[in-house]
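One structure, pasted below without further comment.
Here the complex is missing a single protein chain, while all its other protein chains stay put.
Each chain carries a letter (A, B and C) given by its place in the written order, and its residues are counted from 1.
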Amino acid sequence: MQTRREILSRSATVVGLLATAGMLPKTVLAAWSQAAFEAKNMADAVKALGGGAPVESKDVTITGPDIAENGAVVPVGCATALPGVKRMLLLVEKNPNALAAVFDVTDAVETNFSTRVKMGQTSNVIAVAMMGDGKVLFAQKEIKVTLGGCGG
Amino acid sequence: MNASIPLVFATAAVVAVVIGCGTKPAASSQDLDREAQAAVKASFRDEGIAKTDRLNQDLGQSACSSDKPPPEAVADQIMSEARASVKWPANGMYFGDWREGEKLAQNGRGMTWTDPSTATSANGGNCYNCHQIIKAEISFGTIGPSLYNYGKNRGVTNLAAPTAQGVIEYTWMKIYNGKTSNACSNMPRFGHAGLLDQRQMADLMSLLLDPKSPVNQ
Amino acid sequence: MADPMRIRAQVAGDKATVRVLMSHEMETGQRKDSAGKVIPAWFIQDVTAAINGKTVLTAQWGPSVAKNPFLQFTVRGAKAGDKITVSWADNRGDKRTDETTVS
Partner (left out) sequence: MKTFVIGLATVLSAVGIAQAQGKTAAEGIAEYRKMLEDGNPADLFEVRGEALWKTRRGPKNATLEQCDLGRGPGVVKGAFVELPRYFADTRKVQDLETRLVTCMETLQGFSGAEIAKTEFGRGEQVNVTALATWVAAESRGLRFALPQGHAEERKSYEIGKRVFFYRAGPYDFSCASCHGEEGKRIRLQDLPMLTKNPGDGVGFAAWPAYRVSNGQMWGMQLRLNDCFRQQRLPYPTFGSEVTIALATYMGVNAKGAESIAPAIKR
């Protein structure tokens, strides 16, 4: 009987072969946008990624709980039904560096991504849609981070 | 905290000697008390500031170590010893700064084996773990009663008024040694056990009783 | 080498929901150890997902993505039997690729 780990590592080998054969995307090695991830706020992060001034929009949605029991793991999602999206960003306004994630969208995936972020304190979380036509739209939501446990 | 004889298990030890070890009938309750005591002794080691002498129980601890309350006479003894233990603040300095009190109330640190020191300055009050206090803090425990409007509900409008004196003394006593009014109270004895110093307790007093404290707004 | 990912890909209609768990510290570089020394940043920077070898999503992450990261996305036009591949690379150059079959 195979373990899941064996199955996984075997598939890793297969993928390795694919990569050698030039069948795997090279984007894994693409440049990481350091300036954007060092930005202190949304406007600077968007600017570093080549976008203009963000405008709040009802067509973009940000999902997350109203209260997080622990700031170390906060489930958040960003989505939009608008066509022509190039990139979706997730930001935590009051984190030392606001930008958490950038998703490059293709036609093969829905513009709807969920992940989990760290939050140092109660803050707005922001979803930004960078459109093909240069528009930058965003939505935000406050998530309260509570002090949990015995505090010791 | 003085380690007097562990009451619950002390009787067990005597019985055990009479019966003797090694026999295997259904273990009596006293046998099990003795075995539990031995298990506790054998299962812990010192770590950081938390030494194994913390396992020694005083009268109140041992008498409140079962699912049944202690006999009335024992409870009375615990409460009267608790009342005798209370040290009143020097120069009648019952009050400090409610802002500092709020910080202490929020702070849940102190006395664990990962804490660096047993000094009172290293300790928080742990209050929000069990109590609601100011309304803005929604993350509060419910093991103890809500303390929101603590002073207001007790009619305290002026800390210097003679009518407030009873509530002030009661509150100090409760913080210093909560076993004064309830022998098996869940609340740590902040003064008696040396967890908080006089100044820190005065800050908590202000948080609870000062008419300007958000607790009473 | 890093531990394997856990990838689940489930078909619903003409698309598949993909959920990925990655085993990674995601150290922010802002924390200090008990000796007061800054723990260096160590986090996944790039994530790529492909279906049957064709890239459908690329992502860049910063250190504020939570430890042992979770990612969910939906692939259009996916059907049972399709191969979903997910790869990540971190700021130390460590990489991991795992694959699953859509079910």
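Observations
Keep in mind that, in the parts below, a contact is a pair of C-beta atoms (placed from the backbone, for glycine too) under 8 Å apart; a residue touches a chain by one contact, two chains touch by 3 or more.
On a predicted model such as this, the values are computed, not experimentally measured, just so you know.
The residue from A:N41, A:T61, A:T106 or A:T146 that touches the chain not shown here is A:T146. Contacts to the hidden chain, counted on subunit C, fall at residues 3-4, 6, 19, 21, 23, 25, 66-68, 70, 72. For subunit A, the residues touching the absent chain in the complete assembly are 1, 3-6, 8, 64-70, 72-75, 116, 144, 146-152. Against the chain not shown here, subunit B presents residues 1, 24, 26-27, 32-33, 35-36, 39-40, 42-47, 50-52, 54-57, 60-62, 64-67, 110-114, 118, 128-130, 132, 135, 138-143, 145-146, 148-150, 153-155, 186, 188-189, 193-195.
Keep in mind that, in the parts below, only the chains that are shown with their structure count from here on.
In this assembly, the C-alpha centroid of subunit B lies 48 Å from the C-alpha centroid of subunit C. Work out the mean CA point of subunit A and of subunit C, and you get 12 Å between them.
Along subunit B, no residue makes contact with two or more other chains. Residues of subunit C found to touch two or more other chains are absent. Note for the complex: subunit A touches subunit B at residues 67, 144, 146-152. Subunit C makes touch with subunit A in their complex at residues 4-5, 15, 26, 28, 30, 45-46, 48-51, 53-67, 69-77, 85, 87-89, 91, 95-100. For subunit B in complex with subunit A, the residues that touch the partner chain are 106-110, 112, 114-115, 124, 126, 128-129, 138-139.
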